[in-house]
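Dropping a structure here in structure tokens format, bear with me for questions.
In this view, the complex is presented without one of its protein chains, the others remaining in place.
After this line comes chain A, so read on.
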Amino acid sequence: MELNAQIAVTVLMGVFLVAVATFLTRIENWRSYTPVGGGGSFIEESGYIDEEKPAGIIRWLTTVDHKDIGILYGLYGIIAFAVGGLMVTLMRFDLVTSSSLLGTSTYNALLTSHGITMLFLFGTPIIAAFANYLVPLIIGADDMAFPRINAIAFWLLPPAALLIWAGFFAKPLGLFGPAQTAWTMYTPLSLGAVGPSADAVGGAGVDLMLLGLHLSGVAATMGAINFIATIFTHRGEEVSWANLDIFSWTILTQSGLILFAFPLLGSALLMLLADRNFGTAFFLTDGGNILWQHLFWFFGHPEVYILVLPMMGIVSYVLPRFAGRKLFGFKFVVYSTLAIGVLSFGVWAHHMFATGIDPRVRASFMAVSMAIAIPSAVKTFNWITTLWNGRVRLTTPMLFCIGFISNFIIGGVTGVFLASIPIDLVLHDTYYVVGHFHYVVMGAIAFAGFAGIYYWFPLVTNRMYQASLGKAHFWLTMVGSNITFLAMILLGYGGMPRRYATYLPQFATLHQVATLGAFLLLIGQIIWLYNMVSSWFEGKRVESGDPWDLRQDNVRTVEWQWFEQKLDTQIATDGGDEEVATDGGKPADEAEAVAEERDDD
């Protein structure tokens, strides 16, 4: 029986490899295809896919164009966002009553996967989506420096997601369950059969999750190397370090952080995997548990800045467009970005204040953690000052930018409190921490992502989204976020510990309030998804190269010039002749007339 299974797997693998080889030969033949009787030699290349993309699904499977890969990253990130969001919706409904409706092991599995999905499968890829599409356009590069590496980095992600979620697929088949280690994977809990927990946390599900995380780390590192090489070597002649845009600066800094942080995560994951499967003892000896925490958080804290810096870049890039002014203190925003990048590697042990590490070590990490608030505050003040006396237009992307600043201030200030050792010792492992970082990751990072998606929606799709739905989405998300996460902060003050599926009755009201907020968030995101899908296919066509009327304030940026050129040279399509109303509230041609008048002046 065992032998038969081995033979069956071998045959299947062989068939798979032959199928891949056949497919590859066919694809490669297209390149060297010449019609029979055309007189071409075998080795002469037609250059077909050198200039044009193949059609249909093959185009998306084989593309190395940075814009296509950006779209793929975007779709991937949105799917992951939906999965992670539905997971947390289930958890919030579980928390309506003080006893667990789903059962504690399901809750733990959802908790683990929600965190990992949102950070690794939504956060990092959605930034890569913006960066892939926009950085080459903005800096005047033909494409990324390594287009094929770019494609490999993307295609590592779908298997990573399947591996991370594997336990959810395998459980109904009676094989093994999903990981229940929480996203921090602390040992000895995550050590499994060799550790004291005897693998009550998911068995093979944990191994597969570790492999998936490792893959996503490899993908992020490959992407980072690509962005660094692109920004250093492929800038257009007119783009110098002095006039490099703020978004590319943040992507460059972020890529540097990835380069130092993710390989370390990968190594730590492989060590854990080896402890679980290969009989090593990296984390089994004395001090192994604190070693894991040091290794994990040396990656884990920069990861926060890996996610937030490019999103700050989007806000710094988009906000001035609708304030009608240049970004206030551009240089200092860049310096703050670099300062945050450097400091982010010196704060990791603030996650470990309660572990009993040396008080002198704690004090120094407290100092650096407090210090990192300074560049963050510099940025915040610069955004606010950019708005000052500006011609503020409350379009949907602008609303999300302002929402970002508002939520980031709450998330940041609660973080300063947590950075203080005596306060952290009281609030550690309570819902206060959960509320704090959700203000940052949902309230700030996701908000900036939405700002970017709305702002560049016409650039990518040639169509405008539905403005009223966009505003409904903003207000539901803003109100929902603040209800949910403020309730969490209050729960933390009350002493509610995090990561539990059950709780004492006195916490019921605030938990129910948080669930109400999560429900508002769900409705908002459903509206957003409907808006995006319906507008992509049926939204009003954008006919002006300046759909945001940026020229009237002289704040148009280079990617819209590319867009205008694209519109001018586009093959005539079905001739949608409706007038497009921009989110600024004026019909496009009227706005253009205003802009032209200004130009005449």
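Everything that follows uses one rule, which is that a contact is a pair of C-beta atoms (placed from the backbone, for glycine too) under 8 Å apart; a residue touches a chain by one contact, two chains touch by 3 or more; residues count from 1.
As a working rule, contacts and distances are computed from a predicted model.
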Subject >> Listed names "Acetolactate synthase small subunit", "Cox cluster protein", "Phosphoenolpyruvate-protein phosphotransferase" or "Phosphocarrier protein HPr", matching UniProt entry of the absent chain >> reply: "Cox cluster protein"
**OP:** Using the definition of touch stated at the top, determine which of A:Val20, A:Ala200 or A:Val361 touches the missing chain.
**Re:** A:Val20
**OP:** Specify the residue from the set A:Ala80, A:Val135 or A:Ala160 that touches the hidden chain.
**Re:** A:Ala160
Subject >> chain A residues that touch the omitted chain in the full complex >> reply: 6, 9-10, 12-14, 16-17, 20-21, 23-24, 27-28, 32, 42-43, 45, 49-54, 58-59, 61-65, 67-68, 142-143, 147-149, 151-152, 154-156, 159-160, 163, 194, 204, 207-208, 211-212, 214-215, 218, 273, 277-281, 562, 565-566, 569-571
